[in-house]
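Everything on this sheet refers to the single structure shown next.
Incomplete set of chains, arranged as in the complex.
So that you can tell them apart, the chains are marked A and B in the order they are listed, and the count of residues begins at 1 in each.
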Amino acid sequence: MDKTELMNLLRAVESGSVTPEAAAAQIKAAPFEELGYAKVDHHRAVRQGVQEVIYGQGKTVEQIEGILTSMLESGCRDILITRLQPEKATALSEKFELEYNELAHIAIAAPVKERKLVGSVVVACGGTSDIPVCEEAAITAEVLGSRVHRMYDVGVSGLHRLLSQLDVLTTARAVVAVAGMEGALASVIGGLVDCPVIAVPTSVGYGASFGGVAALLAMLNSCASGVSVVNIDNGFGAGYLASMINKAEGVRE
Amino acid sequence: MDKTELMNLLRAVESGSVTPEAAAAQIKAAPFEELGYAKVDHHRAVRQGVQEVIYGQGKTVEQIEGILTSMLESGCRDILITRLQPEKATALSEKFELEYNELAHIAIAAPVKERKLVGSVVVACGGTSDIPVCEEAAITAEVLGSRVHRMYDVGVSGLHRLLSQLDVLTTARAVVAVAGMEGALASVIGGLVDCPVIAVPTSVGYGASFGGVAALLAMLNSCASGVSVVNIDNGFGAGYLASMINKAEGVRE
């Protein structure tokens, strides 16, 4: 509830059209639906520009069904469900229209037919094993309305593969750089482009990669400016942020 | 050297106006000046939109002088020097015009008188001890051309202090959230705004804060979307990225 809404509500109390009790109730009760195990946040689209996304891990099929139903009833479409295991996707697809990507474990419920995609987000990764995280980022950005260029297997130990696509890179409005092992991709790309680079460490690797820690630390220490980092394997977060940046209106003054 | 430049150079070779030897030399030698201990990157402004920034830590006064001289001779102004210890700043100010912020250990050499500032970047922090990192971020963003709103001591254990400035927060184009200790500020702000939030963990704290690791991990695990993280105490990186996002042109299609 932002300042304007608060002022309007208080004016309605002042004018007598709303009682104080009703106002207090409204301040408290409005923004979400209580499901017991979850509170579905219907005001999120208003507050943040994007409707609620369902984090599938750790939720039962029944809980996801409840949240989906609540969202569909309030008019949502193109609902993202991340980290959704295949068997849950199968169960859900019996009751809901569902597009499911097996690689990235991401689903779109009630998908919109033709999305209008704008701008340019590049999703790049170092190796074939990083593709699931890339796809999570790419699909997220596409559902949120961004045009995505996939640029896979461009690891820094063979620089010419990356350099051959410099023209796509340098015209992007945001780059998602996905890499496991030593995570150097983010720094190299960060030195080549003039837009924000969102680095995603992945848990790909073995031994001293420590489940993605090596890549995470490398990315946090990037010597290139304009690079920031999200959690290990967090393709969704990177795609979300890249799309937010890609779609931003220009500054006006 | 991007694709266009390569094509032009090759055409010049084809037309005979440039010899192959000169072309090869140009491909190699152009973009930087060799100082022995450093290679000053004069093409960086072309390639990335922002001229080179001098990282002061671990450089001698003589080395910084050399780099500054090289940059000034090639026409740079408003040159940022980060992590510059006070005694080095004093030494440098005898030879160069220098604005120095003692708190943030950041200097501006050959500062421009009146900068045109656009958009809105909020720099917020949880406690008084985080202010030096905040100032590094804020000054960086200002030198790069962004208008900055400082919002200090708005830690999550007293939410009303943060909520009282919701109107400034919600109209920002990028937020830098600086916090040590438990680092919760980024998540709380991330849930309130619809622009990118750049989280900066600080080394403020003691015991199990482990020099900023606690805040770093908390921020990487933020449950709010649109949050990404830079290195511990990296106010410069956050200010740079925030300004890059703030000043971006709108997507056109």
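The working rule: a residue touches a chain if its C-beta (ideal position, glycine included) is under 8 Å from a C-beta of that chain, and two chains touch if they have at least 3 such contacts.
All figures in this text were calculated on a predicted structure; none of them were measured in a lab.
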item: Where 2 copies are displayed, count of copies in the complete assembly; value: 8
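Keep this in mind: only the chains that are shown with their structure count from here on.
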item: Distance between the centres, which are taken as Cα means, of chain B and chain A, whole angstrom; value: 25
item: Footprint of chain A on chain B - complex, ascending; value: 2-3, 47-50, 53, 118-119, 166-167, 170, 173, 191-196, 198, 216, 220-221, 225-232, 237-238, 240-241, 244-251, 253
